[in-house]
Every structure is written in structure tokens, then in C-alpha cells.
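Beneath this line is the structure, given in C-alpha cells, with notes to follow.
Of the protein chains in this complex, all but one are displayed in their positions.
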Amino acid sequence: MKKELPIILCVVSGWIVLLDFFIPKPVIGTLSRAIVDWTLILSAASFVMGGMSVFAVNLARVRRRDSGARYRVVVLVCLAGMAGLGILGGIGEGTAYNWIFQNVQVPMESTMFSLLAFFIASAAFRAFRMRNAQATVLLLTAAVVMLGNVPLGGAIWSGLPSLSSWLLGHPSLAAQRGLIVGAAVGATATALRLIVGVERGYLGLRQ
Amino acid sequence: MNERVRRWIEAVSLLDRRFIFVAIAVAVVAPLLVPIGLPLRTSREAQALYDRVESLPERAVVVLGFDYDPSSMPELAPMTRAILDHLFRKNLRVIALTNYAQTGPIAERQLVEIAARFGRRPGVDFVNLGYKAGNETVILAVANDFRSAYPVDHRGIPTDSLPVMAGVHTWKDASLLIDIAHGATTDQYVRIAGARFGLPVGAGCTAVSIPRYYSYLQSGQLVGLLGGLQGAAEYERFIRKPGFASAGMDAQSMAHLAILILVAAGNAAFFLSRRR
Partner (left out) sequence: MKARGWVFLFVAWPAPAFAQEAARTSAWFRPERLNVLIAMAVICGVVAFFLWRAQRDRHLFIRKITGLTALDEAIGRATEMGRPVLFVPGVMDVDRVETIAGMAILGEVARKTAQYAIPLEVPVRYPLAMTTAQEVVRSAYASAGRPDLFSPERIRFVTDNLFAFAAAVNGIMLRDRPAANLFLGEFYAESLIMAETGNTTGAIQIAGTAQAAQLPFFITACDYTLIGEELFAASAYLTRAPVLMGSVKGQDYAKVAIAAAIVAGVILEALGITAFREFLTVR
């Protein structure tokens, strides 16, 4: 039963939400809404479990003095510190929690995001080689789009932004749509396998 | 000569990635210190979003999705600020929400600061519904009722008691939804709020996500799009308030140029080494 119950729940929930899309009957709408609401409650509650997991896993490794234990101490101190500040002093404007969030968390995360610019540059340098005709077309197209999407492109040649826009809106979009259609059909087939109960890999069960 | 070429090829081929990082840093920082003032061109999709907001009657309801976390703030906050400026100037009602746990306070700060410039009041002219766990499920839940999905706002005030929420129950009661996002939320809004409830959806996204939203633009499922810092700069131009995004466009131009120069150098070395 331990294995069948999750499949039954998945199949029944999937069908109810799907039927609600087509059938405006109150009983189906009510059940569908209840499932949606339960999902919201579960999602929120799962974060408590997540926090406990972070604490337990890191504490166990610090106790065992695993490699990298000092980093785990930092995690535990920050976790407990921020949670304590939030619970005791609140999280609104003017609180210590908010100050740390705005002045430590925000810049640190922005720094992580900004790494993207550096990594794009190094990846582009490594990958963009005119090895054959296709790679040459790829490189030239990339150059047009990169320049056309910034003011410099328009300053070099006024037609560059329009050319860039055309490349994005036609050849690139056609390829993207092909990918999206394929992926959407794949997702639909996977969803169908889920709601008829034949896809069980996500439960760790062999087919 | 040959020896020099050989050395150059070797140097470029084995270029340490830290050199690339320094080159990009210089390309970004230098124009911020010494602005070049390159002329900015506006796009149709940004113009379309501005026009859509401009066409809304006073007190119409606009839902604004703050769907990014602090990491994407440098790229997405400027367009959020420009849009908020426009919304409050036009005296539209703003309902803000987010699918990211950390973004409630960020949204609150931006809303309060920009609303104050126009004398707009919390609860009356705007509300920050804050974060609700559940991603797509939350969007589905709002399709049933805003109040059941968000019984209280970010400040803990019951949603039902707020004048700004008067007559607003589901997606159908809003006039426009603008999702400023660095993830999948725009697709979800297009699928649920747009396709199922007929709510016009506009979007703001990071530059890297622009190509993916062109299909929605062409099919009319997105009424307008702001892409990255360029999109923000365009919106700043529409509202005639040049800000951070406009200042950053020179830096972005130079960064793109630096990448292209590096790629060109890499290819030159590649060709020379092949010939040798």
C-alpha cells in the first residue's frame, strides 16, 4: 500500500484538476480548489522541514568533523542568527533582519548573478571558433545580435538593431518554436504517463 | 616574426580565463566612470508595453509580479522602478505579488519609495501581497479568489479590508498584468491568467531570456516586453526619467564589444595555428 497510495493520489489529483479545466461542475471545481489549497499548505509546510533538514545535516557533519566543517559552522550560525533576528525582532523595514537582508544578502546574490557576465565571456571565448561553415554562421549571427541589442550597434550601423530583431524574431524563433513544441509534447506525454500511473520513476520504482 | 606569431598564438590559445574576467570588468566599469553617451534606440515591444499602460483608465487595476530575487535586482529593478513610476503617475491601482520568498521586502521598499513621490497610499492605491509558496499553484489559486490565496498582505493586514482590493476577486478583475521575472513565472501567467482568463500580460525579463519570449509576443499572448537593462533604459526614456538603466547602457555596449574582441582574437589565433 505504501507504494500504491502515492500513485493513486497522483492519478486522482491529476484527473480532478484536468477535468476542472473542461467541466464547470461545482463538485469538480470544489475538489480541484481543495487540491490546489492543500498543495499550497504542503508547499509552505515543507519549508519548515527543509530548514530542519539543513540544520540537522550540517550539525551532524560538524559533529563528525567532516571535511569543510568550518563552512558548515558558518551556515549554522547564519541560519540560527537570521531566524532568531526574524522571530524576535520581526522582518519589517527598520529591523536588524531587514538591514542584514538588504545590505548583505542582496549584494552577495547580485555578485553571484554578475558572475554570469564573466562566465559568458569565458565560455564564448572558448566555444566560438569558426571551425566550419555552420560555426561561422553561428558566430556572425551572434555578433550581429550582441551588437544590435545595445546602443553601440545602432551607432555603428543604423540597420544593425533591425537586423538583430529580425534574426531573433524569425530564424531564431522558428528554431525555438520547434524545440518548444517538441518539449511540450514530451511534457504532455510525461504528464499523461503520470496521470495514468505508468510513470513511476519519480517514486523510485522500476517500471 | 614567425617566433612572435607563434608566441602570440600560444598566448591567446592558452589565455587564462582570469584575463578575460579582468577585460570584462574594465569594459563594464570604465564607461560607468566616464560615460560615452551612445544614442539609445527604442524597440516596438517596449513601446507596446508603455502604450498599453498609457491606454488604461484612471484607477484601473494592474497586477505587478516581482518575480525575481536579489540576484537579478541589478538587471530587473531598474525596469520595475520605471514601470512603477508610470503606474503611480497615471493613478492606477497596483497589486504587487511575488513567487520568491526573499522578494517581499524588496517589493515593499520599491513600492513605498516610488508611491511616496506621487502621494499614493498603501492599502488605497497599492498593496504588496508578498510571497506565497506554491509557484504555479498560487496562480491557479488566484484564479479562484485573490482573498483565499492571500488572506493578508505583506504587512499582515486582511486583504478584504483594503480599499485597493475593492471589486478585485480574480484575474478577470484586473486590466493588465506585468510580470518582471528571471524564471518561469511569465510562462505560467501567460498560460493561466492570460490564456484562461483573458488578462492581458506584459513582461520584463533578463536579457538572456529575451529570445524565449518572442514567440509569445508574435502570438499576441504578451502585449509588450522589456528585455534586460536595454528594456529598462527604453522605458526610462518613454517616461522621460533617465535613471540607472540609461547610465548602464554604455557599460553593456562595451562589455558586448569586449566579448566580441576576445572571440575575434581567439579565432585569429585559431586560424593562424591551423595554417602553421
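Letters are used for the chains, namely A and B, taken in the order the chains are written, and counting of residues starts over at 1 for each.
The rule is short, and it goes like this: a residue touches a chain if its C-beta (ideal position, glycine included) is under 8 Å from a C-beta of that chain, and two chains touch if they have at least 3 such contacts.
Everything numeric here is computed off the predicted structure, so don't read it as measured data.
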Query: Which residue among A:L9, A:A123, A:L140 or A:I156 touches the omitted chain?
result: A:A123
Statement: By the document's definition of touch, the residue of B:Q102, B:T170 or B:S273 touching the omitted chain is B:Q102
Message: Can you say which of A:T95, A:T136 or A:Q176 touches the chain missing from this structure?
response: A:Q176
Task: List the residues of subunit A that touch the chain left out of this view.
output: 21-27, 29-30, 33-34, 37, 39, 42-43, 46-47, 49-50, 53-54, 57, 60-61, 67-68, 71, 108-109, 112-113, 115-116, 119-120, 122-124, 126-127, 176, 179-183, 185-194, 196, 198-199, 201-207
On subunit B, residues whose C-beta touches the chain left out of the figure: 17, 69, 71-72, 101-102, 135-137, 144, 182-184, 195-196, 198, 206, 208-209, 211-212
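Following the convention adopted for this analysis, only the chains that are shown with their structure count from here on.
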Message: Suppose each chain is reduced to the average of its Cα coordinates; what separation in Å results between subunit A and subunit B?
response: 16
Task: Name, in rising order, each residue of subunit B that touches subunit A in their complex.
output: 15, 17, 20-21, 23-25, 28, 38-41, 43, 69-75, 101-102, 105-106, 108-109, 112, 132-135, 137-138, 140-141, 144, 148-149, 155, 196, 207-208, 210-212, 214-215, 218, 227, 230, 249-250, 252-260, 262-263, 266-267, 270-271
- request: Enumerate the contact residues on subunit A facing subunit B in the complex.
  value: 21, 33, 36-37, 39-40, 43-44, 46-47, 91-93, 98, 101-102, 105-106, 109-110, 112-114, 116-118, 120-122, 124-126, 128-131, 139, 143, 146-147, 149-155, 161, 165, 168-169, 172-173, 176-177, 180
